[in-house]
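Note that this complex is displayed minus one protein chain, with the remaining chains in position.
On to chain A.
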Amino acid sequence: MRTLRTAAAAALIVSLTACGGATSGAGEDEPSAGAKGTVNLAINPWVGYEANAAVIAYLLEKKMGYTVEKKELKEEIAWQGFETGEVDTIVENWGHPDLKKTYIEDKKVAVEVGPTGNQGVIGWYVPQWMVDKYPDITDWKNLNKYADLFKTSESKGKGQFLAGDPSFVTNDEALVTNLKLHYTVVYSGSEAAIIKAAQQAAAQTKPLLFYFYEPQWLFAKEKYVRVKLPEYKDGCDADPKKVACDYPDYVLDKIASKKFADGNSTAYQLVKNFKWTNDDQNLVSDYITNQGMSDEQAAEKWVNEHEATWKPWIPAGS
């Protein structure tokens, strides 16, 4: 495979010299069109995404005979991969209208492949015990009153708002500024770090105001309450610097590279047919995070127990 590719690339170089110039994606693997080749699956850094990817990868490899190459990439970098051919598909995309415009409309290197069936919610949350003790904390107008509770070593004398990975979809800094809140946004760096902080906050009754989202397995174990921000209206988040409203609800969807979609392989069709519920995803995420299973074991367990769900995804004749 590799030697073949080298030879092909060498041939490519020769032909390109003849007709003038190399394009940016020259020499990369062509996606598996028709034949059962390799599928390059981007892995974005949160466990819900990992759950989608685990099940899709398991079905592709074990039920359909493909090879799956998983790539740990942040959201925007994964989109760049459509251009180079490093990435064939993203299997849980949160909105990203700007990226859709760049890569789908302008560059025409990617296409939408329809919803995953998961409903996405992003919001600001506090642990349940805080709502019991300070009932009016769930209104953003009262957040300044409680800012002192959230002080930490990192919050520069204001309250701390704990955010996640810098690559996640966020308007938090703009919200803090535009709603005139006495808070500092501190980035924990990963989903795992927010979850850990959230668990500690619930277990040790420590104050915490944090960025969180559904689908999320943790909601099945602990109660957290969403803080009401000014209501979302269409277009209120158009300018990322002037956002002063809550996050919209997201219909999570799948994206594929143009080449992968045009090839219309059975692998592409599986990705296209893939559709499940938040409960399904939370179940697999729980297996991965709390039951010490690897992605593959978790997917295997889910696949064995939910044949009715995934059977229709497998395209005919594969």
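To be clear about the criterion, a contact is a pair of C-beta atoms (placed from the backbone, for glycine too) under 8 Å apart; a residue touches a chain by one contact, two chains touch by 3 or more; residues count from 1.
Note that in this section contacts and distances are computed from a predicted model.
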| item | value |
| --- | --- |
| Listed names "LemA protein", "ABC transporter permease subunit", "Heme lyase NrfEFG subunit NrfE" or "Iron complex outermembrane receptor protein", matching UniProt entry of the absent chain | "ABC transporter permease subunit" |
| Chain not shown: contacting residue from A:D88, A:D165 or A:E214 | A:D165 |
| Chain not shown: contacting residue from A:T38, A:T138 or A:S190 | A:S190 |
| Option from A:E75, A:D172, A:E214 or A:D286 whose C-beta touches the chain left out | A:E75 |
| Contact with the hidden chain (one of A:T67, A:T102, A:T138 or A:T205) | A:T102 |
| Touching residues on chain A - with respect to the absent chain | 2-3, 5-6, 9-10, 12-13, 16, 20-28, 45, 47, 71-77, 80-81, 83-84, 86, 98-99, 102, 107, 152-154, 156, 165-167, 186-193, 196-197, 240-241 |
